[in-house]
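Please read the structure below before turning to the comments.
This part shows chain A:
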Amino acid sequence: MSALGGLSGLVHPSLAAIGEVGEGFFKERTEGNLPCQARTSHLFCWDWATEHIDRYGTPTLQQAELVVISVIAGFVIAFALGLLAHRVRWLRPPLLAGTGILFAIPSIALFLLLLPITGRGRETAIIALTAYTLQIIYRNVVLGLDNVPGPVKDAARGMGLTSRQILWKVEVPMAVPEIIAGLRVATVSTVAIATLAVFAGGGGLGTQILGEANLTFPTAIVIAMVIVIAMGLFFDLILLTIQRLLTPWRRVRVV
Partner candidate 1 sequence: MPTGDAAPDSQSQPHAGASSVSYENVTKRYEGSAEPAVDKLTLEVAAGEICILVGPSGCGKTTAMRMVNRTVEMTSGEIRIGGHSVRDRDPAKLRREIGYVIQQVGLFPHRTIAQNIATVPTLLGWPRERIRARTAELLELIRLDPELADRFPAQLSGGQQQRVGVARALAVDPPVMLMDEPFGAIDPINRERLQNEFLRLQAEIRKTILFVTHDIDEAIKMGDRIAVMREQGRVEQFATPAELLMEPATEFVEDFVGADRALKRLALMRVRDISLWVAPLATAGEPTAAVRAKLDSPEVEVRYPLLVDAARRPLGWLSERDLRAETVPERADSPLGPVLELDDVMRDALADLLQAGVQYAAVVDGAGAVAGILSVEIISEFLASPGAKQDELEAVERPK
Partner candidate 2 sequence: MSGLASLLPPAAYSFGGAFEFIFSEQASNVTGGKKVGGIEQVLELAATQVQVSILALLLALLIALPIGLYFGHRGVGELLAVGIGNAGRAVPELALIALVAVVIGVGTLTLVLVLAALGIAPILTNTFVGIRQVDRASVDAARGAGMTEFQILRKVELPLAVPSIMQGVRGASVNIVATATIAPLVGVLTLGEFILNENVYGSDGVLAGAICTAVLALIFEFGLAALQRRLTSKGLKLQQASA
């Protein structure tokens, strides 16, 4: 720990409790002889990166799993709420306000506020992340359903479709671009926010940033950051592809 002591002036003396990777990682780094690792001013150390890239595998998978589960759960809930608000108009203001408040609470606080209820762990992280996706997806579902032109619905009604059929065969398909636009925003945000899941004991790439030694070592942080951004891009492309497949009649519009 003495080596760290010399560097601690750079960082607030904190985080001991959070370091989920701490010790082993730290030792490995100081025991090595590669020159660039020793210098904290060095923004990126390729040698270290190529040698240690495998330690990011598990956190990356953890984070991806958190994102996929949360976004799917968020989509199911928000879509149901959106359909409800589409039918029952007076529910709109309270639903908008409710999801908006969840969204306004800092994610880090939301993770921690759940601890007394659900305890530390993956489930807590998922609940918080799900709550965070609701506002964006819900808003776009309502917007998408509202934007279906009246004449189209009229024509459908005129041809004898029931309300239920109009919803599932006309309104929902036509709302797909907006809904997926919402999903994309929610997903990319969730990828970034899931980095904070470490505060709820949910693992993920945050562990590679907050480990006590890592905080003084830029390379470790840069790698985590690049993986998070790449993951966001990756999910975004997947959703974009899904949207194109689902709406062959429409060019994609980024919202």
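Per the selection procedure, all candidates are chains of the complex that A comes from, given by their letters.
Here is the rule we use: contacts are C-beta pairs under 8 Å (C-beta built on N, C-alpha and C of every residue); 3 or more make two chains touch, one makes a residue touch a chain; residues count from 1.
Quantities reported herein were computed from a predicted structural model and do not represent experimental measurements.
Student: By the touch definition at the top, chain A has one partner among 1 or 2 in this complex. Which number?
Tutor: 2
Student: If we count contacts the way the header does, which residues on chain A are in touch with candidate 2 in the complex?
Tutor: Residue positions touching the partner: 10-18, 40-41, 43, 100-101, 103-113, 115-116, 120, 185, 188-189, 191-193, 195-196, 199, 205-206, 209-210, 214-218, 221-222, 224-225, 228-229, 232-233, 236, 254.
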